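Removed: one protein chain of the complex. Kept in place: all other protein chains.
Labels run A and B following the written order; every chain starts at residue 1.
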Amino acid sequence: MDPITLLLILVGITIGGLLVGVGVHFVPVGGAPAAMAQATGIGTGTTMLAFSSGALGLISAGFTVHDIYSGSLKGAYPNFAPSLNDGTLLTASGIGPNLGAIVLVIAAGIVGSMLMMVILAVMANILYAFAIAVPLVSAKVKYDPITGDRQDLYVTRGTEGHGTPTVALISALIGGLLAGAGGAILYLALVASKFSVPTAAFIAIGVFFVNSVLASYNITGTIEGFHDPKFKRIPRAIIACTIASFVLGIWAIAIVYLGVV
Amino acid sequence: MVETIVLSLGAAALMGACATIAGAAEDLESDFGSQSNANSQVQLAPQVGYLHRYYNKAVSGEPVAYGFLCCTGAAIALALNTALGINIVISLALGALIAALMYAVYATTAYMGRLTGQKRFGQPIYLDILYTTTPSLIAHAFIAALGIGAFSYLMNLVLGQPFPYPILAMLWGVIVGGMGSAVGDVHYGAEREYQNKPFGMGLPAAQSGKIVQKGEAGLRNSMDVAGYCVKHGAPLTGFGLGITVFADSWREILFTQFWNGWGAMVAGLLLVLIWVIANRILEMWTRNTYGPYKTAED
Partner (left out) sequence: MSEVKELDWYTLAAVGIIGGLVLIILAALLNTQLNVWYFSFLGAAGAILATVWGADAVRKICKYGIGTGVPSIGMLAFGMGLLATLLGLRIGDYLVTQTGSSYAIYAGPVIALVLSLIQGAIIGYIANAVLKMKIPTMQIGMIFIAGAASIILMGFTTAIAGAFDYKTMVTFVFNTGFIAPLFMIGALPMLHPFNACLGPDEEQSRTLTLAVEAALLSSIMFGIMSLFVFDQGPNATLIPSLITIVLAVIGWAYAYLAYFKKVKESGVIILNTGVLPKKEA
């Protein structure tokens, strides 16, 4: 295994993990209070909300890799299958011809993740609108940064907002984008190292979990998105997730060096 | 080519139906057990003097719980199907049954453990709550596990997703748990748990823990909660999951053939855009219909 390939795999895993960690900070997490209409955001824990969207991104990316490798897209991207078989996808000469395929896989992860995030947020909003009968507002800002709507008059006294207003939804989409891209890059880097598909999927899940939990430790509870003051803590998470993913990447390339099969 | 698409679309429709039922069952089961989000209030209630007859199933939060329930069911189905040669449908059912029984054991130990951990507040362990609610829990967990195991199997076999179906079942289990936690639990937590508070407002922090103790007839217990949430929260959860499964499979089956695979991506992004616009319309509608709680000073 030449050193450039190993380095590219390491970079892939580090970047994938870092994107996941950063993406988690954009997701509007209301946690337990959101389920009582006491806080803005989606009513799940940080780690698992990010993982839910990343999971659909991973499923989508897995579909696409399979399609390009042996399914309906095989003819459109002919270099992909041989590169994957030789383990030459992540080499200096392998990336160029396969760039289209790589971008498509990352896009698949992004689209899957964004779709999950938007459905989670909007279905919850439908319930807030009709079953609880509250407007969708945030208590952290006076005017919504994107739509300009006044927020504080519509917040129930004693709560921190309810539902997922537009700014939180856009923030959720950005978070889904980053987490999905991260998951897809992790999966692609591992599959290109000739790990079998289930092994690559599950190692990607493992790295995803580590970064997601570290990011949730940074957030300590709830966050509303990029307009929340807690968002300023993101530099710490960038350092933490980079180091953690780098170390996990070192273990992975050690396995690749010794021979994956 | 057309036959494969028709077969795949049919499987996707069946998968959407399985997912809808599984999603509804998931939310109902979490209402029977009072799991995750709304459970924080049930946990808090004895500490502020509000003793209760709710179940207190503190098993790790819904996404993780459904992750392990569905993946165990699917893995046992895989073992029974390939090793003992049992028909796949029966294997999935047996796997779901064994996993649901395991799940119920976790639920009972959690109920007993949490209440023992806060024994100083005087909240008793009601054995009749344990005996009557746990079978309903097993039943709904079974439905959810069977639904998710079934559509994971179809996704792997017919649609061609390369991951083995226990891994798919775990991923979809986490997704259904997230959906139930985000959508269905709000109906329980904000509405049913505080039924005696005025309709049309969120829950002020000062009211935390002061849950409803008396029900429509007799004392409120978790069976009443599920009987109420089945009318709105549970179907909405199921619908959310069904739409996710179906939309994701639909865009992949029909549009991958356009523009070297980018057709499916563009279709997905268009769907996201439609949902965002729908959310904006909903947001405007709630602001206009419900109006502000207080008038602006300026």
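The working rule: contacts are C-beta pairs under 8 Å (C-beta built on N, C-alpha and C of every residue); 3 or more make two chains touch, one makes a residue touch a chain.
Quick caveat, the model's predicted, so the values are computed rather than measured.
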Options B:106, B:262 or B:293, residue touching the unrepresented chain: B:106
Residue of B:33, B:147, B:166 or B:202 touching the missing chain in the full complex: B:166
Residue of B:60, B:207 or B:260 touching the missing chain in the full complex: B:60
Those residues of chain A which, in the complete complex, touch the missing chain: 45-48, 196, 198-199, 202-203, 205-210, 213-214, 216-221, 236-237, 239-240, 243-244, 247-248, 251-252, 254-255, 258-259
On chain B, residues whose C-beta touches the chain left out of the figure: 49, 51-53, 58-61, 64, 67-68, 71-72, 74-76, 78-80, 82-84, 98-99, 102, 105-106, 109-110, 112-120, 122-128, 163-170, 213, 219
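Everything that follows uses one rule, which is that only the chains that are shown with their structure count from here on.
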Between chain B and chain A, distance of the C-alpha-averaged centres to the nearest whole Å: 21
In the complex, chain B residues that touch chain A: 36-38, 40-41, 61-64, 159-164, 167-168, 171-172, 174-175, 177-179, 181-191, 193-194, 199-208, 232-233, 236-237, 239-240, 243-244, 247-248, 252, 256-257, 260-262, 264-265, 268-269, 271-272, 275-276, 278-280, 282-283, 285-287, 290, 292-296
Contact footprint of chain B on chain A as seen in their complex: 31-32, 34-38, 42-45, 48-49, 51-52, 55-56, 58-60, 62-68, 71-73, 76-77, 100, 104, 107-108, 111-112, 114-116, 118-136, 147, 149-150, 153-159, 161-166, 169-170, 173, 197-198, 201-202, 205
